[in-house]
Every structure is written in C-alpha cells, then in structure tokens.
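Before I ask anything, let me first share the structure, which is written out below as structure tokens.
Shown here is a partial selection of chains from the complex, left in place.
In this document, chain identifiers A, B and C correspond to the written order of the chains, with residue numbering beginning at 1 in each.
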Amino acid sequence: MIVSVIGATGYTGYELIKILARHPLFRIGHLVSETYEGKAFSEVYPYFRNICDTVIIGRDYEKVAAESEAVFLCLPHAAAQQAAEFFHSKGLKVVDLSADFRIKDAVLYESTYKTKHLFPELLASSAYGIPEIFGEEIAKASLVANPGCYPTTVIMPLYPLIKEGMIDTSFVIADAKSGVTGAGRKADLSLSFSEVNEDFRAYNIFGHRHNPEMIHILERAGKRADITFTAHLLPVNKGIETTIYAKTDKSLAELASCMKAFYKDRRFVRIYDNGHIPSIKDVVDTNFIDISLFVKDGKLIVVSCIDNLIKGSSGAAVQNLNVMCQLDETAGII
Amino acid sequence: MIVSVIGATGYTGYELIKILARHPLFRIGHLVSETYEGKAFSEVYPYFRNICDTVIIGRDYEKVAAESEAVFLCLPHAAAQQAAEFFHSKGLKVVDLSADFRIKDAVLYESTYKTKHLFPELLASSAYGIPEIFGEEIAKASLVANPGCYPTTVIMPLYPLIKEGMIDTSFVIADAKSGVTGAGRKADLSLSFSEVNEDFRAYNIFGHRHNPEMIHILERAGKRADITFTAHLLPVNKGIETTIYAKTDKSLAELASCMKAFYKDRRFVRIYDNGHIPSIKDVVDTNFIDISLFVKDGKLIVVSCIDNLIKGSSGAAVQNLNVMCQLDETAGII
Amino acid sequence: MIVSVIGATGYTGYELIKILARHPLFRIGHLVSETYEGKAFSEVYPYFRNICDTVIIGRDYEKVAAESEAVFLCLPHAAAQQAAEFFHSKGLKVVDLSADFRIKDAVLYESTYKTKHLFPELLASSAYGIPEIFGEEIAKASLVANPGCYPTTVIMPLYPLIKEGMIDTSFVIADAKSGVTGAGRKADLSLSFSEVNEDFRAYNIFGHRHNPEMIHILERAGKRADITFTAHLLPVNKGIETTIYAKTDKSLAELASCMKAFYKDRRFVRIYDNGHIPSIKDVVDTNFIDISLFVKDGKLIVVSCIDNLIKGSSGAAVQNLNVMCQLDETAGII
C-alpha cells in the first residue's frame, strides 16, 4: 500500500519515514515539503542515505492524492484542516498528526487553538487515534486524529480508572516532562542548545493547549475530570514522563486489576504494579507506553512514559493506519 | 575565623571549599577525608590547583577541634551525629549538612532514618538552617542542621502561605526534579553516565526521606500539611525545580503579597508574580531561591528553583555560619 | 538458526538482543549471564518487555553448545579465549567481541593485553571481522574476531588509501572521540554521571590498546603506518567520530575514487567527497560507517563516524555471522 507524508522534514516526519522505510506492507509514495523541494530526503537527513533517498516534492496535493492510498499529515494546526479535508474528499485514508481533529467540540477547538474549524462534519466523523481505547472507531474511520503527545500519557492510564469510578476526579494533577523534539524542528533562541542544555523549566503554566484535549477525551470515560496539567522542558531529545496524582479509596490490586483487564492483550501497553518505576529510556524509540501504579494512604501516583515522537506521534500514527487497514496493529512498529 | 570541613571531598565539600577559598572572613583550616588523607585538595580536584592546595588530613578530630573555630560536617547520616556532638562539646560552632539534626522529633527521626538518635538534647537545642525563616534561632545556635535540598524548595514557598492560612493544606503535591549531584559522589551503576544520560525517572515514590522532613518543619507554620512529594532524577549536574500544587481561595495578588512581606529584604529570595517561570539555570551556582506564583480557578501552582548544592546545601551552610557569627548573611555567597 | 549470547547483559549484549529479536533468520537460543541468572532479560532491561522475555541462564556452556548453532561472546579479554576455544571445538560458529583474537601476532597480543594467548593456532585461523575488507576470510571462518570500535573507524578509511599508496604513512594522526558506552556497563566513579556530564577529556594518551590493533591490521594493506592515536571521552551515550590527518600528494578526486572503488556496492559504507561533514547522529543506531574526505595544501583530513555499539560492535558482529552463514550481510541490520 502506497502511503505519502505531507510535511515530511520535521521530527515527526523523520520518525515516520524511519518506520515506513522498513514497514512490511506500506511503501513510501511521496514526501512533501515546500522548504526542501527537489532535495533527496537523505540530503536533508544524511542518516537516511541508502535507506530513503526519495526526492522530496513540493505542495502538489493532486499528484499525491492520485498516486497514494493513504497520507500522513505533519502540518501546522489550521493548515492541516485544509489538507485533511482535501485528501479525505479524494478517498484516501488520512492520519492527521496535528490538533485539528482531536477536539470534537468545534467551539472548544476554536477557543483552544484560536482558529475557526472549517469542517465540523468531518470533525464529528473523525476518530481519536488511541487504538487501545477507540480501536473500533479507528477501524471504521477514514480520518483519524493522532493525539497530542502529552494527552496520550494522561488519557491512557486514567481512562479505565475513570470509567470504573476508581479515582476522585475532582482534583487530579498531571506533572509532565518532555524532551525537546516535542517543540518541533525550528530556529528558536529559547530552544537553542546553550539555552536548554543543563536547564529544566516548566512552561505554559495553566495554559497548555493539551490540557483541554485530555479533559475532553477523558470525559468519554463517563465523568469529567478536573486535571491540572503542567508541561516541563527536559534537556533530552525524546521521551515524556508524566507523574499523575489523584485521591483514591481503592487498593493497588484493584486499580491494577482494572487497568490490566481494560488493556488485556494490547501489545504496546506495559503495566506494572510491583514497584517498578519506568524511565523514558525504557520506551524511547519504541511504540510502548509504560504505566506503573503506586498507592498509599488514599493517594494514587501513576508514572506514565512514552517516546513523544513514537507512541506520542509517529508510531501511533502508523499503528492507527495499520488498524484502519485491518492489519495487525503492530506491523512495522514492534 | 578558622573553619574546617569534615568529609571534604564529596560534592558538598567541593562547593564549600569553592566558597570558603574566597570568603572575606572565613579561612580554611583543616580538610578531613579518610579516603584522600595526605593528598592535596587540588590533587583530588585539579579544578582547585592554585586556589586550594591544602593537604587533606585523616580523621583527627582532636586536632581539628583544637585548631578551628567552626566546622562543617559533610558526613553520612548516623556518623554525623557523633562528630556533631564531639565538636559541639569542644565549643566549636557546628553546621551539619546531614539529616541527623533536621528532625527535632527523635521518634520521627528514627522511623525515617532507621537509626537511633543518640543525642536528643542536642537535637532539641539545634536550629533548622533556613535563615529566612528561623534566623533568630540560628543566630543563637551553636549547632545548625542544614536542611535537605528538596525540603528547602518546598518549605520556603509554603511556610508563609500556611502561616497565613492561604492554601488548602489537605492535599498538597510537590513534584520535584533534581540534578544528579544530589545523590552524592560515588560509584553506583544506577548513577553511571550511560544509565542516566538522556533518561529521566522518578524514584522513591511515597518513600523519600525528605517527605517527613518537609511536613515536620512546615508544621511550625501552624498547620500540618498533607504533602505528597515525588523526587525525580534529572540528567543534569545541578539544580532542583519543584512544581507545587494546592487549592486556594486567594488571589495571586494576595498570595504574592503574603510571600513578599514575609521575605522582605531577604537578599536570596527572589519572588515573581508576573508570569515569569524560573528555570534552574537562573539559580545554579548561586545561593538564590527563585519562586514564582500562578493562580487559576482556585488552584495555586508554585515553581521553586534552587541549586541543590548551593542553597540546597553548601551555600546555605555558609549562610548559616555567617548568621551564627553575626556577620552579613551574604558574606562570601553573593 | 539458533544463536546464543554469552555475557548478554552488558551494552553490547543489549544491542545484540535488540537486533536478534527482529532478525529474519536468527532466533535467540540462550542468554548467559552469571550476574543475572534466573532473571528474565526484560527484568534487567525493562525496555525489552514484550520483546525479549527470555530467562537468563548461568554459565552452562555445555547446554548452550548443545542447543545452539552459533554464539556471540561478550566476555572480558582472557575469559573470552577460553569460551571461544570451547564453542569452536564443539563446532559452533563463534563471533568473539573481545580483543582476544584480533591481533594475530601472539607476541603483540601478549604485550598489548598483558595476557598469554593460550590458543595460537585458533588465533592464526580466525578472521578479523570487517566484512568490507576481509569478507572472503570471514565467509570461510568458524571463528571471527570482532574489531575494536576505534580501530574500525581508522582501518576502514585508511586501508584502501594505504593499499594504493595514496598517503604518507610516516606520521598519521587519529584523534577519536567516543560516547561513554564504549567503556562498558559498570559502577566506576570516573564514569559516573556527575563526573562525565558537561566534561570532555582525552585518556590513555600514547597507551590505548586499540593503537597497536589498528597498526597491526592496516599493515595487511601493504605498508606499516605510524599512527598516533588519541581517544577522548565524549559526554554522549553512543557514537565515535575520528578525525584523521595525513600528508598526501593526491587530489581529493583521486582519493575519493580510490575509496569508492574499494567499497563499491558495500551497503554500509557511505562515502562523501562533496564537503559534507558526517556527525555521529547520522550513524547512531545504524550499522553504517560514514566517511568524508577533505584535501588542501598537501594534507588530507578524513572524518569517520560510527555507532560504537553497532558498527563498532554488535551490528558488525551480526554482519559477520550473516557472512559466515552465507546470508545477505545486511540481514537484520539495515
């Protein structure tokens, strides 16, 4: 199956091509980037020489639509909407890595992203890309919204716990720390090496756009949780660790049992209830999410780790397309 | 004034000597280390060649007591007790960087450190080394317990807020991230470069010994706070950032006003209420603590940053001795 | 084909299992480690949960020999000799990642490693594991000595140039910088995070054991080169960059042509003569070696980059076994 990538030269594109170059069933069709049109992908990223020497093309969506069966969109918010609608109308399967289709509530989307949603019907029919929770929807969808990286680390552990009424949802804290690739590939003084190295800092306190997304999606579990979310910039390339706090009157065994049952047989979800504390190195460069539970004196702490560019983005994107194509969800990513 | 350092060759010793070598009023007397007896300090740390070439002596406490007026103890817990009592009995001013005198409640000390406290009277008469809060006690004390690094980042912001009843103390979260020097200078596979670099992880969940210390000291503010504290290992050398969460019905202005009033004229406390988010680079290699306040929808987030080896240890130690000697508290450390 | 790994829990073992777990033709038989006997590999390295949960066995070489067809040895020098001889005598294909069979001259081996070589006949019949140069030998060998990581970065660029008399071999400099995993997985104060992070240093000046190895192997190219080699410790996990200096009276075009001809059709050798400067990120986590040539005023500079654990160790090991088994040399590692 021929798949193409729009906006192929950012970090999410890099990771997508790394996977697709070795995927047993997907073949890379076109790689689109206006900035690098005409250059081989391995000219932009010498890492890929002899692995992917595809020549990048410019913004010729008609050509891409004519010659591909599915497309991954790695475009900025707002621009992604347009491209998604276009490729969808051409009958391609679309996985959108932007935020444009994550929030089903057009009003909430607009207040969060300060952009009008031009395709509310498509928004309503799109699926939210966590196969372990919304797998049935994804299998039937032609447009899937890939989740935000931070939301994945919060939604996946909390969804089953909220669904089964296992925690006090009135005051939940999610303190997250992410590697710098989460900010994208760009020239920005605040992201320069000398500014970030040996440093650590919170950002967007009370204002991160992933906060409404995680609350919005978790509401489908049956209850609206009050989640106070803080993002921090970690001086590493990849990985997110989120430490989640909530009150609970359940035991560790009950909480673990609930989570293990919900995620039974899901290859990418690795749950611990034996005191093991996951670290980002356990998951970086993999599509796994590691979750560990701790309970004491009526309080629950969950540690949740993913690779922000893999399970937090490109790995999940391929996992979603695998599901949309009725393939084994692990194809190319295990 | 002649000051000596017992256990001079760990990271806290390194930072102490860095300060003392340039202190206007303190002169380095003896540097004690059993491991490096007979070596010049600059042989152990070439950084110090031409700055401190003092020859290290072994464990000759009688000699040190006879030839010094004050002593800094950088010894492991339990061992520190003995040394503290000895030097105190000899009339020296003692600043203990271990945990042995931090927890005034001998029972709590014992359950936290699994060690019997041999000197409960000395424990009762010692001061807890945060001059900005306990300055009067410190000025009169002959033995001061230097605080734990993490507790400093939690106690200093919360003390005034708890004292003035500004926050809901029933469920407070302190999510802290520290550079690796906090673990000490030793050969330990889990702290080796290849294990820590590009990694990030929580540790001692629900079991960190600094948790009881911060609750115990904060109780003096008038109310016992339920603080859920989690420590994380940050792949940097120095610095601690703690993100604190609590419910509040006060406004940002009220909280800031309370804190600024409490710390009025304190050189080392830098308070922000204008949205500035402190990062560890702002404080590393300084004795400052940077605190910033954020309020929204009945929730307070405090960001608190220090250098774990300076305001979290050696800088505070010198600040304490300055106060014990009725000197300007900033001498040698501003 | 069943392959086993002896000494499976160091960094080279980690990378071997990462490759073998996905190799199309090799299946993991036994993983041997005395330290971790009885533990699942994923208990030692949670990264591998759901990827390799094989239970580690102790030092039962008879069992391993009976149940495997090939074996990778990740043992310390001297110990490796014994194991190599044993498995070889049992008819297994052996790839030895230690230095024990790299230096064919038993006298030179002994003076370099301060150990007697107990199996000089086996030494003489073993092949040196750079398939791009010694592929014919490797294809016929039953014991292959995997090269040292640094030697790979020096031998591969210089072999064709020395063979064709392209450089002045009387004074060649190789200044190499390696990530810390090259030192192995162990508790060592000098390799602890706080000691290595933000630091950079040369080591073993004039005394690195890889220096004789590279001179010894390059002599097969037809001339003995005087190579002054210096190793440096880079504060990163993986990767080696070596900057090589030599005098030459040839042009860039001639040198590049020589090298490209020698390595024609070799998938893992990526040669540049267009000014591109390889960096370690281009090769880390791959089996590629990137080589770039620069010439000016009678001087040649070669930049040579590999991943010290892949092309410098485990990737090359699998490449060697592929060749020994008459498989495509890229199987499982491209």
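Here is the rule we go by: a residue touches a chain if its C-beta (ideal position, glycine included) is under 8 Å from a C-beta of that chain, and two chains touch if they have at least 3 such contacts.
It should be emphasised that the depicted structure is a prediction, and the values quoted were computed from it without experimental measurement.
**Q** Please state the number of copies in the whole complex; 3 are the ones shown in place.
**A** Altogether, the complex is made of 4 copies.
To be clear about the criterion, only the chains that are shown with their structure count from here on.
**Q** Among the chains, which is located farthest from chain B on the basis of C-alpha centroids?
**A** Taking each chain's C-alpha mean as its centre, the farthest from chain B is C.
**Q** Where the CA atoms of chain A average out and where those of chain B average out, how many Å apart are those spots?
**A** Roughly 40 Å separates the two chain centres.
**Q** Indicate the whole-number Å distance between the mean C-alpha point of chain A and the mean C-alpha point of chain C.
**A** Centre separation, chain A to chain C: 37 Å.
**Q** Express in whole angstrom the distance between the two chain centres, defined as the mean CA positions of chain B and chain C.
**A** 46
**Q** Send over the residues of chain A in touch with two or more other chains.
**A** Residues 198, 278, 281 of chain A each touch two or more of the other chains.
**Q** Give every residue of chain C touching chain A within the complex, in rising order.
**A** Touch residues, chain C against chain A: 45-47, 49-51, 198, 267, 270, 276, 278, 281-283, 285-286, 288, 290, 334.
**Q** Going by the contact rule at the top, pick out the chain B residues touching chain C in the complex.
**A** It is residues 11, 180-181, 183, 185-189, 191-198, 235-237 of chain B that touch chain C.
**Q** Looking at the complex, which residues from chain B come into contact with chain A?
**A** 171, 173, 175, 177, 198-203, 205-206, 228, 230, 232, 234-237, 239, 241, 243, 245, 247, 277-281, 284, 294, 296, 299, 301, 303
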